[in-house]
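We show some of the complex, not the whole, and keep each chain where it was.
The first chain written gets the first letter, and so on, giving A and B; residue counts start at 1 in each chain.
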Amino acid sequence: MKKLLVDVDCGVDDAQALMMALAVPDVQILGITCVQGNTSVENVCKNVLRVLKVCKHLEIPVFRGASKALLGQTVGAGDFHGKDGLGDAPDPEAPGLELVQKEIAASAMIRIVNANPGEVSLVATAPLTNVALAVKLDPSFPQKLKGLYIMGGNTDSRGNTTMCGEYNFAADPEAAYIVLNEFICPIYIATWEFTCRSKLPWEFCDGWLAQDTDKARFMKRIFKHSMESTYSERIEKELVDGQGFISCDSYAMAAAIDDTFIIETEHKAVTVELAGNCCRGMMVVDHLELLKKTHKAHILKKVDLQRFKVLMMNALK
Amino acid sequence: MKKLLVDVDCGVDDAQALMMALAVPDVQILGITCVQGNTSVENVCKNVLRVLKVCKHLEIPVFRGASKALLGQTVGAGDFHGKDGLGDAPDPEAPGLELVQKEIAASAMIRIVNANPGEVSLVATAPLTNVALAVKLDPSFPQKLKGLYIMGGNTDSRGNTTMCGEYNFAADPEAAYIVLNEFICPIYIATWEFTCRSKLPWEFCDGWLAQDTDKARFMKRIFKHSMESTYSERIEKELVDGQGFISCDSYAMAAAIDDTFIIETEHKAVTVELAGNCCRGMMVVDHLELLKKTHKAHILKKVDLQRFKVLMMNALK
């Protein structure tokens, strides 16, 4: 049984990643923590509950986390996932926020991992504010994790938010910096460039959405807005190596739940640039080993896209 | 009854501030939170317990907090207070760390203030890591405080640690930035320049230490190291307006416990410079109102030094 904690800013791709995990029999999600990002933390909580409802898993506890970045800013993710983060396709019968736990996200993370030492993989597909706070509250938190799977950061300075910065890192550079420095556990990173280079053809997406299930119909509704946006002038500039279906957060999730998914990684020390007019928030790969860090991250380079397609298809079955 | 929470990195002046508060009848210290700074957080906890023992107040709960700054660095305070923070004058019969509470500092702060809403003054005489974490965990924490009293920061770019930075702010600039931005409660700041300009004559100190009490003998032992250091070449360069007895942390404490202490403040928006080679960690006073902040801080300018002397004398009685 794979035990997961998932930290999300529940845009559409977070939803896709969650639905992928919820569909795998030997995966148990111990909790879902919410953080601002694609939308406000309230919306993120609501979106997670909607996903859990459609997947019939409302028993999984949902926790509210940070409503802004460590230094207080909120960096909007544009309108890509819609204002509400799920394509502005509201559900009048959505579960209410009273289902959200009282416990704060960072505390819940620590408690849950303490109860399952060495067994929990943390999948973080959002600005890393909650994750950073957990290690600040309990410096021993990382060493009790089985692994940390991140969607975020850059390898080639190809920004999708600032000139050189990927959204999850650029939205809270200090949090990303803390996490990359202090999480002394195996770290796997699906960067923006990696996800772009691992995109699927739109034809796959068509078949994926055409499945005759409630989950596929739900996904079709919430994904419409992003799919249309992807041919906008701005998004075209962000994309590395052209068009296609990029479910960013799902790559980090697939890595956490399927041991055969990752084919090749680069094992390098990484950090985050905190100052600068162009590069604040950019992930930096220390190819020259100038940082003298002993702890290195696994940067995803090549994955099994056939496995990925199967995981994706199953998510909506 | 004045209810206090005190956050310390218990060097000698934190000890002086604590002893001042402990000696005032209508002051109740609800908890003391510890953070690295003058020395390691373990030493800080030990030092606080030694102070409580000599003052016969070991019933006050002591909480362990952050062992490094938000971004992970530890900026030594030099050797001014000695390696152990209390003048390297150890006490073989000091209380043990088993007296420290299990609860983490930031959580304790939130719990205690929630139990006494609107009644607690938080006195922070150390790097602001714990205080910043409290607001990150609970954004409503500041508005439940009666006031926040800080020793730290600069008005005139006179550094005592970096070229332009005072120790408590320079040791964790991000924490100071968060606190100055997010504590929407009355804030009172005793800056480095203010404490230098409010120094007492060494003659006062002689009389203060000459009192025939256990507390005075304790202070004389732990203060010897700092007193001798104050005429060193380095400390001379740090001091603004020349020599004298400067119990930095005691000014913030006096402001919290005695409503007649403050005579004049400047009411200005303040922030902290986070980048830069010379100025990182420097407190910035927004005289030109370029920040457009509506919440402003009370920067101490003039205090009642006669009251201060009385409070100081009583501390060792």
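Here is the rule we go by: a contact is a pair of C-beta atoms (placed from the backbone, for glycine too) under 8 Å apart; a residue touches a chain by one contact, two chains touch by 3 or more.
This one's a predicted model, so the numbers in the text were calculated from it and none came from an experiment.
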Full complex stoichiometry in copies [only 2 chains shown in place]: 4
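Operating definition for what follows: only the chains that are shown with their structure count from here on.
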What is the size of the turn, to the nearest 5°, that moves the C-alpha atoms of subunit A onto the matching ones in subunit B? 180
When centres are defined as mean Cα positions, the distance from subunit A to subunit B in whole Å is 40
Applying the document's contact rule, which stretches of subunit A touch subunit B when the two form their complex? 66-67, 70-72, 104, 106-107, 133, 136-139, 174, 177-178, 181-182, 274-275
